[in-house]
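A single protein chain has been removed from this complex, and every other one stays in its place.
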Amino acid sequence: MMLLETKGLTRIYGGLRAVDTVDYTLAKGEIHALIGPNGAGKSTFVGMVSGRIPASEGEVWFDGENVTALPAHARIQRGMAYTFQITAIYARLSLFDNVALALGQRDKAKVRAALDRVGLANRMEQIAGDLAYGHQRLLEIAMGVAQTPRLLILDEPTQGLAESEIEEFNTLIRELAGDTTILLIEHNMSVVMALADEITVLETGKILARGTPAEIHANADVQNAYLGTG
Amino acid sequence: MSLDTRSVTLHLGLIAALIVLGFVLPTYHQGNLARILVLATYAVGYNVLFGYTGLLSLGHAMFFAAGMYGCGLAMHLGGVTVIPALVIGLICAAALSAVVALLALRTIGVAFMIVTLMFAQSVYLTALYLGEWTGGDEGFVIAQASRQIAGYALTDPLTRYYAALSLFAIALLITARMMQMSFGRVLIGVRENEERTRMLGYDVFRHKLAAVVISGTIAGAAGAGYAVLFGYVGATFASVQYSIFPLLWVLLGGMGTTIGPLVGVAFMFYLIDYASGITNAYMLIAGAVLVLLTLFARAGIVGEIRNRWAPWLP
Partner (left out) sequence: MLAILEGAVGASVLALTALGLSLVFGVMRVVNVAHGEFFMLGAVVAWFVSTSIAGHPAIGFLAALAIAPLIAGAVAVLVDRLILKNVAYDPEATIVGTIGVLYILQQSALMIYGPEARPVEPPFSHRIALPWLEWGENGLAFFYPWGLSITSYKLFVIAAAISILLAFWLILSRTRLGLIMRATQMDRETALAFGIPVQRVYSIVFGLGAALAALAAVLIVPIQQAHYLMGHDPLLLSFIVVIIGGLGSVRGTIFAALLIGMSDGVISVFLSPTLSKILATLLVALVLVFRPQGLYGKKMA
């Protein structure tokens, strides 16, 4: 059963095809990594999936429903969650308020539980903007997880995290796997190799290759295009 | 829990203090304070949109005026009694704010400010244009005899004071409660980071729409209250100046604080009252205060207190 499917999904910026007729499927329960060089169209692609960026052409299907015409908030309500590449928390509000907004309710125990998953439960009353950068990233992830989405889209979640925090992040994602389908944009190849069931490589807006981590690792095209240049 | 208790204590304590003040104050200040409370209700309404949702309207006078004219004309021309007239005023303000919101919310930032300014300007000009009914610039006076509820004459200073206080208390408690509920927190979310709020699955447009209508309706309630309590309706209340006032009050008192609007209105009222005794150019004070606030105290009086000493202030 496919949770997410795109058909001919395309985004044109002033003549440039940032994402070019991408046909893509994501099975329920899978952890899928999207990799590729900068400017390959990864963020634009997940932007169109989540509805932040309108598609120029093509369709997005979520859980058997064509959601192409739906605005972002309606897609989120149907069970997507999205964490931003550039940290987008409510910097002037407390961690409690941040997570409560993600949960949609102000139940203290539930907020604490959600923060506990990223080890921030003891900072509930702090102002989010006062957190260290790595902790802000973790809060962002906690907000995504708190929504108990069916599809969690993570745009470069480990950027700026310390080694130990990355370890905790990997553990968290593995815990979620099974219930939550995860679409992950990631530059850190060790995270990708450790987590992903499957990998799609995007280059200049097109799918270059798709396969298991081992297959991708062995793929000569991918090595030329991406892994080789590191 | 303690946070909520403190905020309940603050609001109920404030209202209790105002009830006591009604008995203690001399008639002159009783009249002043009644006026301050009605204008503070207007500011409370403005604060819902500007302080909590982060939308800066330069046209709220049109909602105040919609309530005022709706109520005032119903009494003056239609011979309607006070309570139904107030309801008519509220409906007028709610309807106008819904229409304006549907159009103006298609814009953001500076364009939103100018669109609201222009809509308010056309409402003001319409009030002048329909001078046959509205009395234009001169306005009209509502007959003293009709200004009474269940036999209580609203022309009596003490009755008027308590009527004004009731209006303010209702607006204050509704907004204070609203801001503790999920709905209010989402409005704050829209103010702080609109894109994030949308990507948490909230329909940002509908929340903004609701904020404009609630804000406009409270402003209209203040306008209707003003007409009933002070018996005068005039186009001045629809002018640009009356759109700038709530911005000034809320900035001064503290945007996004529940008691800031009252503090701002009271402060400004007595400042202008004092200044107008010295010079006829008393609006100079308003200008200077606006500039100083912009430069030095963006958080306003209550906002600065919250930042420095009392972070729990709602």
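Order as written gives the chain letters A and B; numbering starts at 1 within each chain.
Just so we're on the same page, a residue touches a chain if its C-beta (ideal position, glycine included) is under 8 Å from a C-beta of that chain, and two chains touch if they have at least 3 such contacts.
These numbers were taken from a predicted model, which means no experiment stands behind them.
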Left-out chain, listing which of the shown chains it touches: B
Sole contact to the chain not displayed, among B:Phe119, B:Phe140 or B:Trp249: B:Phe119
Of B:Leu77, B:Ala111 or B:Ala310, the one touching the omitted chain in the full complex: B:Ala111
For subunit B, the residues touching the chain missing from this view: 56, 58, 103-104, 106-107, 109-111, 113-115, 117-119, 121-122, 125-126, 128-129, 244, 247, 251, 279-284, 286-295, 298
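Simple rule for what comes next: only the chains that are shown with their structure count from here on.
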Interchain centroid distance [CA atoms averaged], subunit A/subunit B, Å: 43
Residues of subunit A touching subunit B in the complex: 50, 52, 71-74, 76-77, 82, 84, 88-93, 97, 100-102, 104-106, 143, 147
Residue ranges of subunit B touching subunit A (in the complex, touch as defined): 182, 185-186, 188-189, 192-193, 195-204
